[in-house]
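All protein chains of the complex are present and in place, except for one that has been dropped.
Labels A, B and C are assigned to the chains in the order they are written; within every chain, residues are numbered from 1.
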Amino acid sequence: MKPVGIHGVGTALACGAGVDALRIALREGREAGRSEVGLEGLEDFIPANRTRRLDPLARMALLAACLSLRDAGLRPDEASGRPTGIVFGTALGPQESTFSFLEDIIGSGDACASSFAFTNSVHNLPASNMSLALGIRGPMRTVTAFGHTTAAALLSALHWIREGVVERVLLVLGEECSAVMEYVVRRFGGGEGNVRPFAPGCTYRSRGGCAAFVLGGGDGPYGRLASVEAGLSEAEAAERAAGSDLLLCAAAGRADEFNLYERLWASHRLVGAYSPVYGSLPTGPGVDLAVAALSLRERTVFAGPGGAWIKGSAVSGAEGLLPGAVAVAGVEGPGRFTLIRVERR
Amino acid sequence: MDLKSELKELIIRELKLKNVVAEDIEDQGPLFGSESKLGLDSLDAVELVVVVQKKFGVDIGDRNTANVAFASIDALADYITKNRPGS
Amino acid sequence: MRPNRVVVTGLGCLCAAGAGLESAWKTMMAGRARPAPPTKFRAEPKRPSPVFEIPGGIFRRSKISPPRPVDKMPCLEYLLSALEEALEQAGLSPEELSGRRVGVSIGTTVGCTLNDEGFYAGFRKGLEPGLDPVERFLACNPAPFLSEALGLRGPVCTINNACSSGTDAVGQAREWILDGLCDLVIAGGTDELSRVTYLGFSSLLNTSERACLPFDARRDGLNLGEGAGVLIVESRRSAAERRAEVLAEVEGYGSSLDAYHVTAPHPEGSGLESALRRALGDRNPAEVGFVNAHGTATDSNDKVEGRTLARVFGPGITVVGTKPYTGHTLGAAGALEAVFTVQGLLTGCLPATLGFSEPDPECVVVPTRAATSVARTLAVSTSLAFGGHNAALLIAGPGP
Partner (left out) sequence: MKDGTAGERVLIVVPVFNNESSVSGVLAGVAALGLPVLVVDDGSTDGSPAALDAFPVHRIRFPENRGKGLAIRRALSWAEERGFSHIITLDADGQHSPGDIPRLLDKIREAPEAVIIGKRDFGRGVPGGSRFGRRWSNLWIRIASGVSTPDSQSGFRAYPVRPLSRLKYLGSRYEFEVEVLVRAVWAGLPLEWVDVSVRYFPPAERVSHFRPLKDNARISWIYTLLVLRRMIPFRRRSAPPGSSPSDSYGNRAGHAVFRWVIGKLGVRPAYGVLVPVIAYYVLFRPSAVRAAAPYLRRRFPGRGGLRMLWPAYRHYFAFGQCLIDQAATNILGREGLRIDFPDADALRELSEEGRGLVLVVSHVGVWHSALSTLDYLKRPVYLNWRRERHSQSMGLTDFRKTGVEVRVISPDGFLGGIPELSLALTHGRIVAVMGDRGHGSSAVRSEVFLGAPAGFPILPYHLAFSTNSDLVVFLTARTGPRRIFLRAAVWRMTEAQRELGKDRVCRELLRWYVGELERHVRDHPFMWYNFHGIWMREEDIPRQGRGVES
């Protein structure tokens, strides 16, 4: 089976834009708190007049994509140099545009619905805007399947690369946080303070953020995607994760997640949940994949903020433990797990 | 503020134009097409139809009417003055 | 491609033309269609346009017990009805599938959006509206819903590639089987008519005030529709083991972006052409008997699609547009049209592209004017999506 490597990582999160901002936040244990995802950096990559019509989710996704390309040593205009595909995974989709379209209808009447808002409210527009801004003409797939999103997106990317449909895939996973969603989360019992994975009560807070990856054949500086498995039972996930040095749980403060992940972390020596750094995201496993890649590249187990640790050593820094394989676990649904293993020899 | 400058502000704000100010838009200059430096396309034209409807209650029924009304700022101002409800 | 081949063993269809493939196909072959102003919602768009609604109650209640009531979720009701039909034809029962590694790959657009006007109206006035619409939004994502309802363990994915979602869903099912992730996939698409999409397409000025006329010189826009299409896609080995009747083979799939414009297709159809080439693989285009075109009847789509089909398959290629019978069902379109493509290969004939009379030199190709017989060997189904994405399926029939 042809190895698929992670060649570039780009993140646009509450802790800042770029993989360096994520590394600093992980190393210094900074919490996302209520800070917004800064999108100003997009102009350094794409001139403003070519991104004027993009809504916040499309902007965030494009920024993360450009950052991942730069991390892989590519300028935006070099993205289309080789056959490249785009996979965009989002659970909640473009909410700003959806609700501003409704605002128009309700506020100004049926005939006054904005075509900009309607266009942007179609879920694959972030991916289309990436193709326009970066001139990418390969295959495209936008996945919106809640808990299954991350695994489904990765499986598509793996297939295209292994079957030679493309040489590279720009994989972007992310969420936009609208006022409506904040209200919904509050009504569901989401907390005001910081996200605490496995906390007794619900500390889930709707937060936006994107993680982007440049995937390609052969090992990358971050290692390779050793396996991506979906629909695993709890026992199967625990067994698959057993062989890795570090297990990351995409726990993000939901009230019931202790029972969901209990068997997984009980059988594991080193466990981390970094949602306090980037906030609660339904595509959390996507950001955890970025953290896994960083841990492998830096040969480091990041301590993360106080709430990030369940079990394991608080040691971090270059001379810390030497992870060779990191597993990322996410809950797809009742009794179903996604398990992604990233390895770097 | 006269109708023409209002239209220019409107176009810049509603079509989310960047690095463009009202003074850059000439009254007779073409709004669309390759000669125009505003870089507007068919989606901007469709949105302008909605904007004109929302702000002035003037309906631009179909593409042919749009081609005529959107020829330039002057053309648009004339069309609106002629078709504005109560004018 | 690996030795493992991917075949279709079950078809399910629910659209304005009929509840179930047999009745829909009969209506289409008879050249009957009933576009009409919407009755399920009130709207005053700038350009009112006829739609293809599914009358309530004409379709079978599914035996599959959904984990949550689906009465207020037409997307899911349509999908369950089409699934029921497809499973029956494939000789599979929900009990038999439970617990097995079976994939669910479904395309949709409206099926996974929280565009509930009532809820938002309450929110914008700060009235703290009830969360039922949100519960429905969280429950009605089609693929997770189906996988949980049938207790399946295979991969799950809902694709939202706008109008090509259904085609991509079948393409993804094929990828999963070739990768050995599962032997059987429930693939398809579903969408419901909603005020939001109705007003949205009207705001883009690409809806017609009359019945849509694909590839016709008089065409001036699309009509929206609703419904669901489902295909049971499995490996040839699995079908042989179950001694299931193979209806057709999903031989190829291609997906490709134009990188040209957010709402208009690339003038030369470069994206569509590369999707077609990829779907054709090493097959000679001349072997293709007919194309079920996207044919939305908008000015730019039919011009670009027609010219590209002519360039790839030759101007004389037999082309059919089925949207005059179903309307543009968005997320379901690709799936319904894949179902109709297989049906065309099985029956060896295609319906007329209803309403077509005046050829348009810009479109080059001329779609079927009446019921047309075709070779039952090889066919293509195409989709050109909002945002410049193109997808194509190459489907091989039972043979001449």
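Criterion: contacts are C-beta pairs under 8 Å (C-beta built on N, C-alpha and C of every residue); 3 or more make two chains touch, one makes a residue touch a chain.
Since this is a predicted model, take the numbers as computed values, not measurements.
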| item | value |
| --- | --- |
| Omitted chain's touching partners, listed by label | A |
| Listed residues A:Phe198, A:Tyr278 or A:Phe302, member touching the removed chain | A:Phe198 |
| Interface with the undisplayed chain - residues on subunit A | 198-200, 242-243, 245, 258-259, 262, 266, 269-270, 309-314, 321-324, 345 |
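Everything below uses one rule, namely that only the chains that are shown with their structure count from here on.
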| item | value |
| --- | --- |
| For subunit A paired with subunit B, centre-to-centre distance based on mean C-alpha positions, whole Å | 41 |
| Rounded Å distance between subunit B and subunit C, as computed from the means of their C-alpha atoms | 38 |
| Chain centre separation in whole Å, for subunit C relative to subunit A (CA means) | 30 |
| Multi-chain contact sites of subunit C, meaning residues that touch two or more partners | 46, 203-204, 261-263 |
| Residue numbers of subunit B (touch at least two other chains) | 43, 46, 50, 53, 59 |
| List of subunit C residues in touch with subunit B within their complex | 46-47, 203-205, 261-264 |
| Complex interface listing, subunit B residues touching subunit C | 41-43, 46, 49-50, 53, 59, 61-63 |
| Residues of subunit B defined as touching subunit A within the complex | 15-19, 39, 43, 46-47, 50, 53-54, 59 |
